[in-house]
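Omission of a single protein chain aside, the complex is shown with its protein chains in their original locations.
Moving on to chain A:
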Amino acid sequence: MQLKRSKLITLVACTTLLASLLSACGGGNSSNAGSTSGNAAKNSEVSSSVDSDNPYKEPMEISIAFWDIDSEISKIDQDPIAQEILNKFNIKIKPVNTTWDDYAQKIQMWASSGQLPDIFAIDAIGTQYQKKWVEQGVVKAIPDLTNYPNLAKFFETPDIAGLSVDGKQYTVPRRMFPSVDWSALDRMVLYRWDLAQKAGITKEPETWDEFKAMLDAIVKQDAEGKKITGLTAGQVKMLGGFFWLYGNPLATSDGSGNDFKWVKEDGKLIPAVFSKNALPALQNMRDMYDNNLIDPDIALTKPDVAYDKFASGKAAALLAGGGYINYDQQIYVKRWKEAYPDAEITDSVKVLKPLIGPDGERNHAIFKTFWSESYFSGQISDAKMERIMALYDYILSPEGKELLTYGKKDVDYKVEGDKKVMIGTTSLTEKYPTRMFFKNLVSYETSDSYDMNNPTISNEKIRKDAVEYIDWILENTKVPDYDIRLTYMSTATKDKFTILDHDDLLKVMLSKEPVDQAWEKIMKDYKAKGLDKMIDEVNAKAAEEGMN
């Protein structure tokens, strides 16, 4: 009897174990929210006292996948601005966390298992999977924007307008700049002017030869005895944004492999990377590397390592993204202030103006006016889509923008003439911890920071340089002609074709073969992947559509 009872207990224990195991492992979401956190509960309770003609009287929960949204939303209860926005649109946010390491994988997984959140952020323009999302209804088309004038304006910039598929838009790009001229900021070269002067350089470089001579002088002089190297880079993805500027600027790419631009050579449209202007640019880069003007460890560099090297005097120049905002935050605030407390950074560090290339032009990098996009799950209702559009439109409106940038009028800032003057010294980030999340959810609008009124760039001298720099760029450089529709064109081979030019540049830079031979090998690899076929397809389609 005793034995039977113990067997029975064993049986019950096993069954319980199995049940708990299954429930633990299989406790998936029945909703479309992917892996959500408990933070949703922390959202403020939606106001129940909404008047009857309020278009948002129906409360709504919107799931959003965004980078590190868990930590952003955890502070939403302490943010009066966020509460104001949530109440205005009668919404509650259900966060679906992604990180910078896993977002692409997670979103592809959710897309393939029908578990996409209502809104999700990713940089997928031009990829095969993004094209399939559109074709197969995974993402919802943006409705008529008549009622959303601020959002409608968004789609007027040529490179954003060109994203439409059969006349419909499927994504709201996270805009950074009003025009491609501003791309100059996204591949900026900082250099140590103090060390250059110590090495006998008296004139800021304007041509490639002057720039190379300056680097050479700094490296040879090694004024601080730190075995200084030449140019380093935040990421290898950025290399093309600088080295192609030697006479082949349309080859500059954001590193995604899908944004390559086309030029017409010998009567045929070809990707600009394969232009005959490529070889001189590659040779120039190789000469720089062979003459110790480029960091020998550039192939394995990482942003923090590169910033450290530059700010600590171990690299003469730094190729970095993020414009003056990054310069201010990563170099000045985090590093320079400590490393050189007595030296004024704007006297010691200069930003390289686009150099005059062999074609006599001052070329700068040319990318898109946006980075990353919002997509909307194909499964959401029209009503939810309308509510999301209203939210996006508000954030882009002058009212929304001012609220999210400067805080509340007469509480956080006051207007004096044409200037906004901040009231008090409390940081807006402490007071409104989720305000930047709302802003960045829709658009970065990095260009807004290039304004003496805007406190984003903390060091006022750097801010002044930033404003002057972009004014100078807008006045003194011109963007070469290209047709963005060719970049977005879809053909069978092109849809699967990527050009990771930074990988190719690295191969040429580090190759022991002559440049032309190394480049020929790379071209051969691209041809094996269908380069010629893609060129033929694009030329045929361009002729058909009258783009030739």
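Here is the rule we go by: a contact is a pair of C-beta atoms (placed from the backbone, for glycine too) under 8 Å apart; a residue touches a chain by one contact, two chains touch by 3 or more; residues count from 1.
Heads up, the rule we're going with is that contacts and distances are computed from a predicted model.
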Worksheet item: Can you tell which of "Methanethiol oxidase", "Multiple-sugar transport system permease YteP", "Ion-translocating oxidoreductase complex subunit C" or "Ech hydrogenase subunit A" UniProt lists for the chain that's not drawn?
Response: "Multiple-sugar transport system permease YteP"
Worksheet item: Of A:412, A:503 or A:537, which sits in contact with the chain we cannot see?
Response: A:503
Worksheet item: Of the residues listed, A:90, A:127 or A:171, which one is in contact with the missing chain?
Response: A:127
Discussion item. Of the residues A:73, A:93 or A:236, I need the one that contacts the missing chain.
Written reply: A:236
Practice prompt. Just the residue numbers, please: which parts of chain A touch the chain that's not shown?
Written response: 7, 10-11, 14, 17-18, 21-22, 25, 104-105, 108, 111-114, 124, 127-130, 132-133, 136-138, 227, 229, 236, 257-258, 296-297, 299-300, 314, 496, 498, 500, 502-504, 506-507, 509-511, 525, 528-529
